[in-house]
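Heads up, one of the protein chains got dropped from this complex, but the rest are sitting where they should.
Lettered A and B in written order, each chain numbered from 1.
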Amino acid sequence: MGYLTAILILGGINIIATLGVAILTGYTGLFTIGHAGFMALGGYMSAILVKELHVPFPIALLIGGTFAGLCSFIIGYPAFRSRLRGDYFAIATLGFSEAIRLILNNTKTLGPINLGGAFGYMNIPSHTNVWVVLFTLFLALLFAHMFVTSHYGKNCIAVAQDEVAAQMMGVNLLKTKLIALFISAFYAGVAGGLLGFYFAYLSPSFFTITKSSDLLAAVVFGGIQSLIGPFVTAFVLVAVPEVLRALAEWRLIIYGFLFVIVMIFRPQGLLGYVEMNLNFARLLWQKWFGRKLAEG
Amino acid sequence: MELFLQQLVSGVSIGAIYSLLAVGYALVYSVYNFTNWAFDAFMAFGAFAAFTAILWLFLPFWLAMLISIVLTIVLSVGVEKLAYSTLRRRKAPRLFMMISAMGVNLAIVNIINKIFGGTFRKFPIESVQPVFLGGVSIGRMDLIAGVISFGVLALLWLFLYRTKWGLGIRASAIDILTASLMGINNDAVAVIIFTITGVLSSVAGVFYGIKYAVYPMMGIVTIKAMIASIVGGLGSLPAAILGSMLLGVLETLVSGYISSSYRDLFSFLFLIVILLFFPNGLMGKSGEEKL
Partner (left out) sequence: MNTNPRNDELLTIIDLTVDFGGVRAVNNVSLSLRPGELVGLIGPNGAGKTTVFNLITNAIRPTAGQILLDGKSILGKSPDQICRLGISRTFQNIRLFPQMTAYENVELGLHSSPRYSLAEAFVRLPHASRVEKETHKRALELLEIVNLREYARERASSLPYGLQRRLEIARAMATSPKLLLLDEPAAGMNEDECKALVRLIREIHTTMHYTTLMIEHHMAVVMDLCERIYVLNLGSLLAVGSPKEIQNNPQVIKAYLGERKNARTVTPS
C-alpha cells in the first residue's frame, strides 16, 4: 500500500510540473530543458519559509511557486524581447537551470540558514501526503484547463503556430510568452515544494538536466497542445520505471530514441491537439452508454 | 603579472576550443535555424573515440585524433540523415527539430554513460613539459590546442570563402530555399555542414578532454559555446569566434581571481547582461523575417 501511495504522490508531483511545461512547450511552442531549475527555486523557497519562518504550508507553496515564476523573468524578458530571433530562450533555460544547481551546490549557508550545499537541505517538515497531492493536482489541472481554453491560451497556440501572423493579428508576443513562462515556472515551483515536503529533504541533485528531460519527455510523448496527453504520460513515466526497475537504467537512452521516432512519425504525440472538454467526455459516454443499451 | 599572463593564455586556449564549438553551432543555426543539441553528444563521442583508440588500441595520439574525427563525421552525418533530414524536408517547426536533436543527445550521451560509466577520466597522454615564452610558462597542450583550433578554423574559412562548395553553404545560410532554386543541392549541403560539425566537435572534444577530463556529460560545455555565439551575434561566424575568445578569457580570469566554482555561473550571467544591453549580440544585426 505504501508503495502505491509513493507512486501516486511522485506521479502526481510529476504531473503538476509537466502541466506547466505543457503550457509553455506544448501550447506556446517554447522549448525548455530547464524547468528543474524552477522546481528547485520553488522547492527551496517553500521549504525555507516553512522550516525557518514557520509560514503555513499552503501559503509557503504559493509563495514558492510565485518566486519561481518571478525568477523566470530573468531569462524570459531578455530572451523574448521584440525582434529577437534565435533560440536564446532554449539555451538560457539550460544555462539558468545549471546555474541554479551550481549555486545551490556551493551554498552551504544562507545567513543563519544551513542549506547544506551539495549535502542537501534537511529536516523539512513532512507535509505532503496523497490527499495534498491529489487536491493540488486537481486545482492545477482545473486552472490549466481554464487558461488554455481562454483567449490567453489561444494566443499562446497562435504564437506556437506562426508568431509573425499572430503579432499582425494583435497578439503581444512578449506578454503572451511571459505569461506562459510564469505559469509554467509557478507550476514547477509548486511541484518542487511538494517534493521537498515529501522527502523531508531537498538536494540540488534532484534538479538536474535529467529531471528537465523527464518533464520534456512527458510533453513530447503525451502530445503537443494537450493537457490530458502529458497528464497521462507524466504519470506513466513515473510509474513504469518503478515497476520495471531493470528498464530504469536504459530509460534515458530509450527516451532519446523515442524523441526522434515521435518527431518523425507522430509529432503530435499520443494525444496531441486533444483537449478535455465536455464534448469529448460526452462522446465517450455516448459510445459506451450506447453500446450498453444495444447489448442490454 | 605572471599569473595574469598565464590566465590569459589559458583563457585563450579554452576560448579556442569554444570557438570550434561556437562556429559549429552558428553554422548549423544560420542554415537550418535550430539549435543542434546533439553537438553536446558529438563532442563527448569524439573525446571518447580518441580515448578508446589510445587506451585500448594503443594507437599514437595523432592517429587516434584522426580516427576520432572520421568516426565523429560518420556519426554526425548519420544523425543528420536519420534524425534531421526527414524533418528538414517536411519543413517541420523549429521546436520539433530541437526535440529530435535533444533526443539524439540523450541517447548518445547515455549510451556512452552506460558503456564507460560516469567517472572523470584523465586523457591518456603523458604529461608534457610546459613551454616557456617570454618568461611565462605556458601549458604545452594549451598551445597545441590553440594552434590546432585556429588552424582548423582557418581551413574552414578557406573552405567557406575560397571554394565553390563554401559559396553554396554561405548561400544556404542566407536563404536555403533560394539557394536550392539556384541549383544548390540541399542534401549535399547538409552532408557538408554536418561533416564540418563532426570535425569541429571531435577536435574540441579531444582538446577539452586533455585540458580538463573525459566524461559522458562533458558536452555540457557546448552551452558555453552557444552562449558565446549569442554574445558575439547569432548567425555570424566571426562573431562566434569573438564571443568565444571573450568568454574564454573573461571566464578564466573570473575563475582565477574570484572563484573557480562560479566560473559557469559567470558565463550565464554574462549572457543575460549582454542580451539585455546588446539584444543582437556584440556584432549582430537584427534578423528580419521575410513576410
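Please note the rule applied: a contact is a pair of C-beta atoms (placed from the backbone, for glycine too) under 8 Å apart; a residue touches a chain by one contact, two chains touch by 3 or more.
This one's a predicted model, so the numbers in the text were calculated from it and none came from an experiment.
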**Q.** Options A:I59, A:L110, A:M169 or A:L244, residue touching the unrepresented chain
**A.** A:M169
Q. Per the definition of touch given earlier, which of A:L19, A:I179 or A:L252 contacts the omitted chain?
A. A:I179
Q: Please pick, from A:F57, A:F73 or A:F143, the residue that touches the omitted chain in the full complex.
A: A:F143
**Q.** Omitted-chain contact residue, chosen from A:L8, A:L30 or A:I157
**A.** A:I157
Q: Since one chain isn't shown, list which residues of chain A touch it in the complete complex.
A: 82, 143, 146-147, 150-155, 157-158, 161-162, 164-173, 179, 225, 273
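As a working rule, only the chains that are shown with their structure count from here on.
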Q. Quick one: in the complex, what on chain A touches chain B?
A. 25, 29-31, 33, 74-75, 77-79, 81, 83-88, 90-92, 94-96, 98-99, 102-103, 105-106, 160, 164, 209, 213, 216, 220, 249-250, 252-253, 255-260, 262-264, 267
**Q.** Residues of chain B touching chain A in the complex
**A.** 29, 34-35, 37, 82-83, 86-87, 92-100, 102-108, 110-111, 114, 220, 223, 226-227, 230, 234-235, 261-262, 264-265, 267-269, 271-272, 275-276, 279-280, 286-289, 291
